[in-house]
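What follows is part of the complex, with its chains left where they were.
Chain naming follows the written order as A, B and C, and within any one chain the residues start at number 1.
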Amino acid sequence: MFLSRSSPARRRTSAPVEQRSPRAQARLLNQVVAGCHRLLSERGESNSVAIAEEVLGLYAGLTAEQRLAFFKVLDTEFGPDPKAVLDAAQRYAEEPEATRLMALVQAAEPPRQELLRRLNRAPGGTAVIIGMRRALLDLLKHQPALAAVEADFLHLLSSWFNPGFLQMEQVDWRSPAELLEKIIQHEAVHEIDGWADLRRRLQPDRRCFAFFHPQLPGEPLIFVEVALVPDMPAAVGPLINARDEPQGDERQFKVATFYSISNCQPGLKGVSLGNFLIKRVAEHLQREFPQLHTFCTLSPIPGFAAWLHKHAPGLRERDDLAPKLKERALKALAALVQHGGEPAALASLEPAKASEPLREALCTLAAFYLAHESVTPRGDPVAKFHLGNGARLERLNWAGDLSRKGLKQALGLMVNYLYDLRHIEDHHERFVHGEVVASRALQRML
Amino acid sequence: MFLSRSSPARRRTSAPVEQRSPRAQARLLNQVVAGCHRLLSERGESNSVAIAEEVLGLYAGLTAEQRLAFFKVLDTEFGPDPKAVLDAAQRYAEEPEATRLMALVQAAEPPRQELLRRLNRAPGGTAVIIGMRRALLDLLKHQPALAAVEADFLHLLSSWFNPGFLQMEQVDWRSPAELLEKIIQHEAVHEIDGWADLRRRLQPDRRCFAFFHPQLPGEPLIFVEVALVPDMPAAVGPLINARDEPQGDERQFKVATFYSISNCQPGLKGVSLGNFLIKRVAEHLQREFPQLHTFCTLSPIPGFAAWLHKHAPGLRERDDLAPKLKERALKALAALVQHGGEPAALASLEPAKASEPLREALCTLAAFYLAHESVTPRGDPVAKFHLGNGARLERLNWAGDLSRKGLKQALGLMVNYLYDLRHIEDHHERFVHGEVVASRALQRML
Amino acid sequence: MFLSRSSPARRRTSAPVEQRSPRAQARLLNQVVAGCHRLLSERGESNSVAIAEEVLGLYAGLTAEQRLAFFKVLDTEFGPDPKAVLDAAQRYAEEPEATRLMALVQAAEPPRQELLRRLNRAPGGTAVIIGMRRALLDLLKHQPALAAVEADFLHLLSSWFNPGFLQMEQVDWRSPAELLEKIIQHEAVHEIDGWADLRRRLQPDRRCFAFFHPQLPGEPLIFVEVALVPDMPAAVGPLINARDEPQGDERQFKVATFYSISNCQPGLKGVSLGNFLIKRVAEHLQREFPQLHTFCTLSPIPGFAAWLHKHAPGLRERDDLAPKLKERALKALAALVQHGGEPAALASLEPAKASEPLREALCTLAAFYLAHESVTPRGDPVAKFHLGNGARLERLNWAGDLSRKGLKQALGLMVNYLYDLRHIEDHHERFVHGEVVASRALQRML
């Protein structure tokens, strides 16, 4: 009889962790490691799907410590042989010819890459590998030696989650509840407070798009929320207010505003997805609504308040700034203090009641933070993302986000980034070389 | 306005090859190469999908000579830097630590791999890359220096066409005509002579399964045809005879016989697919029909007649054979000649009329060919495939294939290989080490 | 140029009701009626889809009074001609022969039936016709003369919503949110309090099935909720408690309990749906879980408290009851009063604290209500439904529904009806002839 490949793995995984005897549990790691070696062996090749399924079934039963031990084994037992690589590199350096190059490439690739490719042959393998990387990323802080192992995971996942393999799908009120539940759960920018709140964001003048991978059906990888509006918006409240009526007249849609983008898979951290999603959504909307003339974001500035607290006081000591700019920033800082902007007061700032000078001082400092700090390690992560994608810093918005989170992180300030495909290569390159492209209005503030 | 990424490429590809001026044509290769460099540059990263689409659009217009030139550029301009690899290898050999390993891995990977990954970001990129490899494989014979470039294509395609990413689907009479037409066209073992012929092969007691990749919808990669029968079949005629009535009683299905397997994508040559397909189909059928007790093939022996002509005469000079075996083979060879088996006579052999001694001599030589030559370069390609998958050589069938092709290639002989998952690892390993596992009956013949 | 059929209707409906001038509004009814006559004319037949679409577009703009007037026109202008029918009937009575019968059938069918069939040719026609009947049902109380018009609607809708045309589909957490929202909204028995509450009812040990009609995609017609449990349940609380964990072990599923059934389309009132749905679901579940041995309901007794208040006091005057039974019921009634069961006290009854005699008196009276009153106009609507479907009265459950509604309607009592397909024809027939089939235990109570 032909034994189903799935039998062995299923049989084993059906014995859950807690029911395993201490002795069986201790044996488990050895079995996983032996399975990995068998999977990479010539002998295992003929039966690799079944072995991969078995190994993944066993892996699922490992304790946290065993998982760490497993990753260490990946590092020590499944890396390239230093001597062999050196030999191959020398031979190639002597004569850079095809056969020698092929030998070198093969010698230099860590065998764990092939191991992961073979594990991926099992049904559901991709999801397990993403889970492995998630665990690995958590361990990395205290286990820097695992960096090379993690790099191999990232390398493969980047290849497999190539945007050419991703499917963009619109998420709307006809989507399965199971999927919508994940959207609610993963929304990371402007919290979705239940189904009524979500529903507003899926009505005809709001859109939500997600990337999916064929191997992970029903699992959004990343999603972006868009508002179709007549003008570039200055505040997020009206965009997501569940009580607001949707705008029915499609002819009014002139501006597509990306107001939230959230990753759903921590195990895919570092795999470029958001950049591609924003651009593919923009194209899609441009086709659907040819009258759209502006694609922009309405973004939080999550690092501003912390920067103000931690880095602004040290501005005077900075020597990397143009004198005029430094003077402008210091003046704003002084104005801030003078008009009541001490930390404690800012913590309970009510934007609507702020004095004009205070407001001006804060805006100037935010402009400085975004336009100058974004090219430094002190910069804002959201600014780095959009500027790195080739967007332009467009407009600061006072009182743009009056939620508790918005006030705490950025004193209610928000910012628009503008996506103009004709210029994104240029903007991106200038950003890489340390220059932030900003609108005239923002330039004038500094 | 947000310009659609697809516009530039489409605009250019819309100017077909023949309408291009000689000057424009000459410029094309430069543009393709420049586009590749731009795509790999930091600057290009922000706009990579659009650039990839443009490059692929331009590539489509290259002439055959320009394509060769392009592959040479991939070899010379997009390979790793020998000196940098050597440095990295030395540093790693000195201290095999994570950072150094990561630097080494990166230095050793030919940049054209990342180039291909980025080209793959364009819609339809995967199909173009497969087409590139197909062209490259054709050129390889006369351009051995391109072997390393080809290896990189194979490496990436193997990763992307990992069986974990492939979808197995049944092909039947409800499948789109467009797909069925491709099945007719690609059937490589037992020709399908039109739609009536195909129809017989899709009835309930015959099955056809194919692998698909999500990125190539409607494009079968490889397909296998199966007959569900009461006993292991000895001849292919009854399995594919369009006039035969299908066997309706499913309880009679005891043996699943793979009688044809065909690749549809020359550009995926060398990517392991058939092995996985056979095993996944077997599992699927075992679930559907638990009463199936045997999974086997009914296979051609495409190299037998040629071997008889070319290699059998030299048997006497061979010194790699056990004396007894050699004696047995030489005796059969003598019997063959004695009973009228000279080449000219064999070419018009009618199996039904062959004398018993002639038949015996041919069967013995075929058994020798399959059981011993399969581990040598002289071996049969189909035998190598199934034995390498861990199957067992099971039974020789006289007059198994009376088609013109069957007579020409193997004098009408066919063979069954038996798949028994409990033993495939073992069989595979023994095969790798030079031993063919055969049934007792076949062993006795030698 | 070929004018699209949809143009005229769309153009008109695009002028919404409120923007219509009083004069235009007054003209509208005439236009609708004229359109109906045109649609039924020989001339209109060649263009009926376009005319139907136009008429439905105009109908959508009618005010409530105009709709009433329209239905009156259907009654007076689109009924059969009394004289013609009489002639045809006489001719048929003289000689009941095929041609005369055909003439009679045609003469007797109200022309509005053909009118409705032609209106149904327009896209979306079925939904509008269901909406017409909904409006008509509301008017019927004060407009008894419209009964024959209403009967024609019911006749056609019953034919079109024949169970042979309905699709049963499982509703679960993968269903579109849009559909789930309708389930929440239409649940009529045990209110669904938001999405978390709904989710519990869609987990593996709870099922929900609905009927759909191909012409009304995404619109559930009726749905039933089922609990898969080890034993016949006595209380609804545990079945729908959102905090309860689902029962994961399918082997424990022995009893399928229908605990809620709700109609979604008031315009389909009187079209038999629930009976068919319950039986088709039972079959489906029996196939999925062969170990299920009991199919029953856990049902409310919505009319019990009202009956106790209104009809129980008159029991003594009843002369349709067997003496023994009457005695039993009167004794229970006396016991009820004696142990504090006066109306005001019952209104705030706490089942858990009720005295044994009170409980016994109430149960006896409920048994009497269900087993005897169900065949009278005083009977319980839910009892009439299930007993009419051929189910058996199985068990009374004290404190089965402690919700405010359950206490108010039935003092917390619930009842199980048992569906046993081997006996439903017999039970149904006995019910039609005035007999309720009850379990021995219930018989013994009386």
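We adopt the following convention: a residue touches a chain if its C-beta (ideal position, glycine included) is under 8 Å from a C-beta of that chain, and two chains touch if they have at least 3 such contacts.
These numbers were taken from a predicted model, which means no experiment stands behind them.
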Checklist entry - Please state: how many copies of the shared sequence does the complete assembly contain, given 3 in place? => result 4
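Here is the rule we go by: only the chains that are shown with their structure count from here on.
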Next on the checklist: Among the chains here, which has the CA centroid at the largest distance from chain C's centroid?
Outcome noted: B
Next on the checklist: Roughly how far is chain A from chain B, centre to centre by C-alpha average, rounded to an integer in Å?
Outcome noted: 39
Item to check | Separation of mean Cα positions, chain C and chain A [Å, integer] | outcome: 51
Checklist entry - Distance-wise, how many Å sit between the C-alpha centres of chain B and chain C, to the nearest whole number? => result 61
Checklist outcome for this item: The positions of chain C in contact with two or more other chains are none
Item to check | chain A contact footprint on chain B (complex, rising order) | outcome: 1-6, 42-47, 49-50, 75, 79-80, 82-83, 85-86, 88-90, 92-93, 96-99, 101-102, 104-105, 108-110, 117, 120-123, 125-126, 144-148, 151-152, 155-156, 158-160, 162-165, 167, 214-215, 275-276, 279-280, 282-283, 286-287, 292-293, 295, 388-390, 419-422, 424-425, 427-429, 432
Next on the checklist: Under the stated contact criterion, what part of chain A meets chain C in this complex?
Outcome noted: 173-178, 180-181, 194-195, 199, 218
